[in-house]
Structures are given as structure tokens and as C-alpha cells.
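Shown here: the complex without one of its protein chains, the others still in place.
For subunit A:
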């Protein structure tokens, strides 16, 4: 018999979600962004008509890539090397930081421009670069805004989704020598950022980008952006470093196309993003431009442990963000509430698997299992099913059952005896009827304060359906 713990510790997610719900700026930003993504995605899907087939194709590509991941990775390394580049393997976030810093220091780099890289965020690359004397300079507009604000991304595709236009204007006023320049329109804000960031591209010693895919066939890193900052980060400095993870492999260019067909549509409702860039190796003698050095640093960080496990399908994720765009919990509380680089449904599965900290157990619990995430996932990851498995894992690993778990167990044991269950229910309903008096509803209930804090509860009748049915059957008999 497991020990009963009377007071469950207040989980962090709940405290953070309260703050997020009360944050007016965040709520304004979420409301503005929320349905936009949903409608754009739907419109993109309606335009082509065979999206379900495209999802099936993309899912097959991901499954095949992971089935022979080791072979594809080795082939990828061989091809990168042949193209004059180098692949580096990082088992842990710490190793990735060391490898990237080592590469920067070899170039005596003082500045590094950065394209968006969620893996870079996963390993806290910016902090490490700063500590090593290399100034990281974000070039994605959203990431640039967050660098000014000293904040983390709250969304994997739109990192500054939680910021309102007014907040960005304030940040620019505080940080840019604006003079007479206007910031009223979104275009003004973009132009202002462009002017500052353009200078950085020209001065950077190293360019660091992420990758949306790694194509094994030719040793190519593919990046999709809408701002073109990835191209300038990758091609202008003498050294291009790609920070990404081992699961991003696809076998062929044909496979990469299958992913691209669902990625833009799922993420932003675009048939294809403004820029889709492919980087293969270092500048050769025939090339007019491009980096002299091309490095790919591949992070594992427990991903290989998921291969062949009941969680393997999480590695199918192509980071489109559709799950969080459609998640009513994410849309209520925003990405920071998840306290992870990866928020929303995909983060609620991935974070406990990659980080495996006590506080992360809250994430897969903070879901109504409404299933909207799974219904839009371009590679059909069964996200609620994986969250359910993580809830099972949490209970297996738990040393002390909490009150709630104990209550569920008791209820289940009781439910296995329907006759006892019915009599006990009728007894309780009679008690409730006394408490109810003539009220049609309860405004507060001792064991359901989580409910009655925000809503009424209808007063039940004096006996259960089963008892009333039995009574009627008896009356019917002659």
C-alpha cells in the first residue's frame, strides 16, 4: 500500500498559468495571433484538396528516416565531408556548447550572427557564447525582439508571439537611436529592425543557423524562413555553423519535398515559405560566394533513447507549431507557462522526455485531451496518446501516491461492484438532496472547489438513474 501524502506540492505550471491568465499584454497578444494561424492553415489546405494524402506521405518519410537513422546519419556525415564540411556529434547540451564555442574561438570570432535555432535555445547557446566572449546577434525579427527584451521564445515558429506591437515599439524606442524615424506601422518596425540587423550581417565572424531538415543523400542542410535572414547568416560570414539535432534527417531530396509540402501549410498557411534554402558543404573553387568553413553540430540529448521506445513517434515532429496554434490550453496561457523551449502539445510530450525533471510531469497533465493537436499534426503524431503514456510513467515512477490518485483508485475499486456502487451513490444523493434544499444549483462544494470557484454545479435528483429505472421496471410488472 502506498503512503498517502496529504498535501500535494503546488505544481509550478498552475502558478505560472495564473500569472499568464492575468497578464493583459500576453492575453492581448494571444488573442490577436490565435485564430489567425488556424484560419490561414485551413485556407491553405482548402486550396490544394489532397492534404490528407500529403500528411500520409510526410508521415511515411519520417517513419522511414527514423527506422534507419544510424545509416542515414553516417551517410549524411560522409556527404558533408565530401563537400568540404565537417560533422560534429554532441551527446549532451554541454558538449554542443563546447563544440560551437571551440569552433568560434578557432576563428577568433568576436561576433556571431544567428538564424533561428530551437536546438540552440535547447542548449542555452546564447548565454554560453556571451560567457566565452562571442557576442550572439539574433537576425530573425522575433528572436531579435526577444534578445532586446532578454526573454525566451514562447512559440517554436513565431518566437515573439507573446509580445504586443506596443511592447515592441517600446523596446525599439528604449534600445535604438530612433531620432525622427516613425514606428507607427508594422512596416516601420520591420524596417527599423532590418537597418540594425543588416549591419550585423556584414560584420559577423561566424554565422550560426538551425536546420529544418538534413538531407542524407547529399549532406545538405535545409532551412525555411520568411525573412531571408537564414541565407545572409549562412553565406556572408567566413564560417557557417549549423546547430541541429539527429532526428532532422530525411533520406532524399524527394523526401525533403514531401516534408516541405506539409510544413509551410501547417505552420503559417503558406504553400511554401518565402525562402527555402539548401546548404551543402563549404565554398568550392567554382563558387563565387559562401562560407569557407561549413560545420554541422548534431545534438542527441536523449533523442536516441526514444528510438524503438513507445515514444518514438515524437521524433517524427517537424516543428511546424500547428499543435500549439490549435491547442486551447496553449492559447490560454502562452508558451512561457510551459517553462521549456518546446511549449504546447509537442512540448508537453518532448520536454518530459528530453529533460525528465519532476516539474515537467505537470506538462502532459495540463491537457483536456481534446485531440485537436493530433487532428492537425502534419505527420500524425498521436500527441494525446503520448501524453497519456507519460501520465502512466509519472505514476509508475512515483514513490508516494497523492490524494487524487488514491481517490481514483478507490473509485475504480468501488466501481467494480455495481450493486455496492449504486447503493452508495443513492446514499450520497440523499445527503446531497438534504444539503441542496430547494436550490437548483450549488455555488460551493467542499470537495469540488476547483469547479465551484468559477461555476455553479446543478443539484442532482434524489436518486440515481439506475435506481429510478429499477423502480419503474417494478411498477411496470403486473
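Here, contacts are C-beta pairs under 8 Å (C-beta built on N, C-alpha and C of every residue); 3 or more make two chains touch, one makes a residue touch a chain; residues count from 1.
In this text, contacts and distances are computed from a predicted model.
Comparing "NADH-quinone oxidoreductase subunit K", "Amino acid ABC transporter", "(Fe-S)-binding protein" or "Electron transfer flavoprotein subunit beta" against the UniProt entry of the hidden chain yields the protein name "(Fe-S)-binding protein". From the set A:87, A:333, A:353 or A:377, the residue in touch with the chain omitted from the display is A:333, counting the whole complex. Interface residues of subunit A facing the missing partner chain: 13-14, 17-18, 21, 35, 328-329, 332-333, 365-372, 374-375, 388, 391-396, 404-405, 408-409, 411-419, 421-422, 425, 429, 438-441, 443, 448-451, 453-461, 463-466, 468-469.
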